[in-house]
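Below: one structure in structure tokens.
Every protein chain of the complex appears in place save one, which is left out.
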């Protein structure tokens, strides 16, 4: 799907919002790409991000799916809007066993108030991407509210 | 619901598994309570756990909902089993604005292979608990597999 | 939770809306109870409502969970509003094997635009209720829109 952004400066707005998220700094998440209705985030492996078997924790996998969807949606919002995740649902389909986590999200319905997204999370091992989680998410546009 | 654990040493098994999760250390999560089919986890507020408005990040809220459900389920599993989250769905119902996050999860169906849980996440502000998220989760018992 | 309805005639409004749903007539669903933030619906067993093993079809189980949540939410809305399900998530926890299906839904968060509900679906066999599904749902209030 092709979306026309309502605010031309959407990319800078997304980058600034991402930079304000303390949690993205803590887990060393990188905003790699943002386009109208799309966002990609990377998180390199670190022992501090693991569950009991030493793989990426489901909470980190959920975080990347959710944050990518939030910013895929935010890229389509008006200048004076902020963004709120209403809900998300995540299936973990393979262990998060690898050196890098990649979350990609696409808006599949760009409603006035609600944006619906699908996120795919891949784990990269020896340079090969493998689907490790699939999510479906509902994101809300809050108008005339500061994002900061 | 009252559940009878299949392994008497379930509490120690849960504590040891929790301690192996590097991510629980990173975010300073505390395993506060575990009983057959129930688990409670606390996470004190820290600026490093926030989204762009300075509240607890949805990823942290999802993490506490998921981890509590995983260990509520793990408390009912056999000695030689490990635990895997199949999927979870989370509604964020109020901002995570407070000094402490509390996740409580109850098993509502204790199937042989799949355990179904409901988790409630509360944020505590000035000593008062407020529901900030509600989740429903599917957890799998993997038999004859090490948890370590 | 105790909710105060915004429109005193909520019960009649719910009953009339329910009566307009052709699908409720087709599957012989009964609106058994509605209170502020709560709704209960019954569906008697019929061979025409089954999946391949002769039990209640997952689609019927989802329908009762969704419709109960919709009307639990509708009971809290303004006189001039209509209701829309945004999304729902349903776990099927036991076969729908019995003579009656009961859906009960409670609003757990009564937001201005979005209501979050939990629905439990029970199947009754030989007079005994058993949980067969658990759902979590997001319902939207559309203001100044006719429900008819």
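First chain written, first letter: the chains are A, B and C, and each begins at residue 1.
Note that in this section contacts are C-beta pairs under 8 Å (C-beta built on N, C-alpha and C of every residue); 3 or more make two chains touch, one makes a residue touch a chain.
Keep in mind it's a predicted model, so treat the numbers as computed, not measured.
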Contact partner of the left-out chain, one of C:35, C:50 or C:113: C:50
Residue ranges of chain B at the interface with the undisplayed chain: 86-87, 89, 113-114, 138, 140
Those residues of chain A which, in the complete complex, touch the missing chain: 89, 91, 93-94, 108-109, 111, 116, 118, 131, 134-136, 138
Positions on chain C where the hidden chain makes contact: 17-18, 20-23, 25-27, 46-54, 57-60, 62-64, 66-67, 70, 82, 84-92, 147-148
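Heads up, the rule we're going with is that only the chains that are shown with their structure count from here on.
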Chain of greatest Cα-centre distance to chain B: C
Chain A and chain B, separation of their C-alpha mean positions in angstrom: 22
Geometric centre distance via CA averages, chain C-chain A, whole Å: 32
Where chain A touches two or more other chains, by residue: 86-87, 89
